[in-house]
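Of the protein chains in this complex, all but one are displayed in their positions.
By written order: A, B and C. Residues from 1 in each chain.
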Amino acid sequence: MDTRDFWLADAPVDLAPLRRRAQHDRAGAFASFEGWVRNHNEGRPVHGLRYESYVALAEAEGAQVIAEARAKFDLCGALCVHRIGDLAIGDMAVWVGVTAAHRGAAFDACRWIIDEIKDRVPIWKHERYADGDAGWLHPETTRGTDA
Amino acid sequence: MDTRDFWLADAPVDLAPLRRRAQHDRAGAFASFEGWVRNHNEGRPVHGLRYESYVALAEAEGAQVIAEARAKFDLCGALCVHRIGDLAIGDMAVWVGVTAAHRGAAFDACRWIIDEIKDRVPIWKHERYADGDAGWLHPETTRGTDA
Amino acid sequence: MSTVHLLYFASLRDAAGQGGEAWTTEAVDLRALYAEVQARHGFVLPVERLRVAVDGAFARWTDPVRAGSEIAFIPPVSGG
Partner (left out) sequence: MSTVHLLYFASLRDAAGQGGEAWTTEAVDLRALYAEVQARHGFVLPVERLRVAVDGAFARWTDPVRAGSEIAFIPPVSGG
């Protein structure tokens, strides 16, 4: 079991140990977010995708996002894991879990973390489309344009 | 496996089938919330608690909350289950899971659902405190006062 | 005179010492009915903090009392 607050995983992630790590007697609220591979993106049917990362920088920047969240919100804990490599439709690409005494902080921090991860962490998505086309996604602005 | 969108459970809930029911190829975002029994409430140490419900009305009102969420937000699906009976510290009291194409709708709906459940659904919490005292919680206003 | 079945939950159940009872009343509406029951059992919650349900659906305090109906007084909820 990984003990870091943010890491990249090159194989499917078992959620049970993540939930156990998040457990805390003081925690009354657990908010989590998962990004799943959709079968379409902006109207184009998607067959699958691949995530590539600059691993050293991504893990440092992801850990920084979690540290900032813990400073900014009143939390018991926060964790995030992001997949790299090949993924199929329905696979989980990212998991964020946040615990807090109260639900407001848990929801706010969970959403803040996924927004920052998508905005700042050097991970790139390569999509394969049903029509045989494929390409890297380099959004003009990440925030608010994707799942 | 229960096929309703909202129900009361009188025993611990297995999350794996809930997640499977939430899966949808069109869904890129899965937001979930869990309320856990804390070891304190407003500064008082808590040993455990019990939830009682007016079951028929609670299940009708809970289903109505989910139906309103599906009308109000652009979702793939939404589910909620709430425990009744005796719970210990750390036990899961409520689970809300929402899937959507995009994360904004998933987060917004998940939070709206738990707020409405806490505000409208006839379920009552009876807490036992470390000092031997116990009592029903009948908050002046539910929203924003609890986990 | 109408006879109805009353349901009590949470602190109302504790105060009444029972989860429900048959009640015969001449109350014109549900608000007047609660006043009778409140006096009988010493309920501390004022009607303004309660909701009321008839036969499993939320109702209005100004609704008449229908003989044979099941009436639940709903204290402030605390699920979640």
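Everything below uses one rule, namely that contacts are C-beta pairs under 8 Å (C-beta built on N, C-alpha and C of every residue); 3 or more make two chains touch, one makes a residue touch a chain.
Owing to the predicted nature of the structure, the values given are computational and were not obtained by experimental measurement.
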item: Which displayed chains the unshown chain touches; value: A
item: Identified contact with the non-displayed chain, of A:14, A:86 or A:119; value: A:119
item: Touch list for subunit A against the chain that is not drawn; value: 35, 51-54, 56-58, 60-61, 82, 93-94, 114, 117-126, 135-140, 142, 146-147
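As a working rule, only the chains that are shown with their structure count from here on.
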item: Whole-Å gap between the CA centroids of subunit A and subunit B; value: 24
item: Rounded Å distance, subunit A centre to subunit C centre (Cα mean); value: 49
item: Where subunit A touches two or more other chains at once, by residue number; value: none
item: Of all residues in subunit C, the ones touching two or more other chains; value: none
